[in-house]
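Report on the following structure.
Only one protein chain is missing; all other protein chains are in place.
This part shows subunit A:
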Amino acid sequence: MAFDSFSAFIIMEGHGPYVWACYAVFAVLVAGLMIWSVKRHQSVMDACQRRYVHDAKNSGRPAQKASATFTRVEISQD
């Protein structure tokens, strides 16, 4: 170890706050990026699954009867 004691390791002859601030921000951002990526992947997976289940349920039902009908009407153009 390059330091005599644990407190010397933390203080780093006055440079501790600078060094530890950098390492803390690095750890938070890298871990945050990783967690965000995993969560986003999972949420997209879940959304796809919900959609497929929904589609599968709907495709089993008979087609809904139309509420209005169209009748062919012959109109003279004269």
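Convention: a contact is a pair of C-beta atoms (placed from the backbone, for glycine too) under 8 Å apart; a residue touches a chain by one contact, two chains touch by 3 or more; residues count from 1.
To be clear about the criterion, contacts and distances are computed from a predicted model.
Absent chain per UniProt: "ABC transporter permease", "(2Fe-2S)-binding protein", "Heme exporter protein C" or "FAD-dependent oxidoreductase"?
Options "ABC transporter permease", "(2Fe-2S)-binding protein", "Heme exporter protein C" or "FAD-dependent oxidoreductase" considered; the missing chain's recorded name is "Heme exporter protein C".
Which subunit A residues touch the hidden chain?
Against the missing chain, subunit A presents residues 1-3, 9, 12-16, 18-19, 21-23, 25-26, 29-30, 33-34, 37-38, 40-41, 44-45, 48-49, 51-52.
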